[in-house]
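Each remark here refers to the structure printed beneath this line.
Our next item is subunit A:
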Amino acid sequence: MSMLTATSITKHFGGLTAVKDVSINFEKGSITAVIGPNGAGKTTFFNMITGIYSPDGGEIHLDQKPITGLKPNFIAEKGIARTFQNIRLFKEMSVLENVMVGMHTHLKAGFLGTLFSTPKVRSEEEQARYDAYSLLEYVGLADWVNHQAKNLPYGAQRKLEIARALATHPKVLLLDEPAAGMNPKETTELTDLILQIRDDKQITVILIEHDMKLVMRISEQIYVLDHGQLIAQGLPEEIRNNPNVIEAYLGKSAISV
Partner candidate 1 sequence: MKRNFLTILTVFGLVTATAVGCSTDAGGNNAIKIATQSPLSGSSSTLGEAIKLGAQLALEENQEKFKKLGFTLELVPFDDQGDPKVGVSNAQKLAADQSILGVVGHLNSGVAIPASSTYENNSIAMVSPANTAVELTEQGKKSVNRIVARDDFQGPAAFGFATDNLKAKNIFIIQDKSAYGQGLAENFKKVAEQKQAKILAYEGITVGEQDFNGVLNQVVAKKPDLIYFGGLYGEGGLLVKQAREKGLNIPVMGGDGFDSSDMVKIAGKGVKNTFYTSVAADISNTSEGQNFVKKYQAKFGDKKSVQSFSYYGYDSMGVILKGLEDSITKNGNKKPTREQVRDAIRAVQDYQGIATKVGFDAKGDNKYAKVFVFQFEDKYPGKQVGVIEKQ
Partner candidate 2 sequence: MKKLASLFSSSRTFQSVLILLIVLCTSTSLYLMDKSVTSFLLLLFSFLLLYYTTFSNWIKWGAGALIAFAVIPVAASGGPSQQVYMEVAVMAGIYIAMALGLNIVVGFAGLLDLGFVAFFALGAYVYGIFASPQAQALFHNSSIFPLGGESFWLFIIVGALVAALFGIILGVPVLRVKGDYLAIVTLGFGEIIRIVFNNLDKPINITNGALGISGIPQPKLFGFTFTQASHIYFLVLIVLGFVIYAVRRFEDSKLGRSWKAIREDEIASQAMGIPLVKTKLWAFALGASFSGMMGVLFAAKNQFVDPTSFTLLESITILVMVILGGMGSVPGVILGAAIISILNLQILTEITLFLTQNLHVPEVFSPAKMQRLLFGLVLVGIAIFRPQGLIPAKNKTYKIADLKAKLSKKNTKTKETTTSI
């Protein structure tokens, strides 16, 4: 059953077509990788799904419901969460608060409730705190609860972004280069974490990644973008040997040899 479908979506920036007529269907509970050389349009594709850009053409459906062109916060509410290529944490806030912000779509505290601190609001806050803490434990950041996010080591910041995204209770999780800047040990941990997230929570995971080892290990499907166009799709094995893909990455000469 498909969880997220993009139907021939297109995005122009001035004269440049960043994404052209791309259609992808993401199965529920799958792990899918979107790869391609730099400037292929991968992040633009993510930005259209999460509502940061609205596509110039085409449609996006989540769970059979249209979400094309909705504001990012509505899309987040509907169940798509993401991380960012260049980490975007709430730097001055504590690690726990970062995760708690992720929970906001599920908190009901209103203006008056907050002002008068009703028992309902208090217990909700308390619950959110515990939930956030357990998520931090889940991704392995339990010891950093009170630190400012900006003081975390790089790998931990990536993990915190994932924890924050999980806090929104997503159906679909988009990871934009989650392993960038990680050492091999951290990458292995991350690989396990992604698999675990899918297995524990039945979340559909889509990732952009340049680390091919990671991509090949965990993806069930791989889509390849080049110059904004979908040039290949298939199982990891198929992609590895696809001449179009090799050409896109290495240039024409690579094949003729």
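Candidate selection criterion: all candidates are chains of the complex that A comes from, given by their letters.
By our rule, a contact is a pair of C-beta atoms (placed from the backbone, for glycine too) under 8 Å apart; a residue touches a chain by one contact, two chains touch by 3 or more; residues count from 1.
Predicted model, so just to flag it, every value in this text is computed and none were measured.
Undergrad: So subunit A is shown by itself and the numbered options are 1 or 2; which of them touches it within this complex?
TA: The answer is candidate 2.
Undergrad: Would you pull the subunit A residues touching candidate 2 in the complex into a rising list?
TA: Touching candidate 2: residues 50, 52, 71-73, 76-77, 81-82, 84, 88-94, 96-97, 100-102, 104-105, 107, 109, 111, 114-115, 117, 121, 125, 129-131, 133-135, 137-138, 142-143, 145-146, 148, 164-169, 201 of subunit A.
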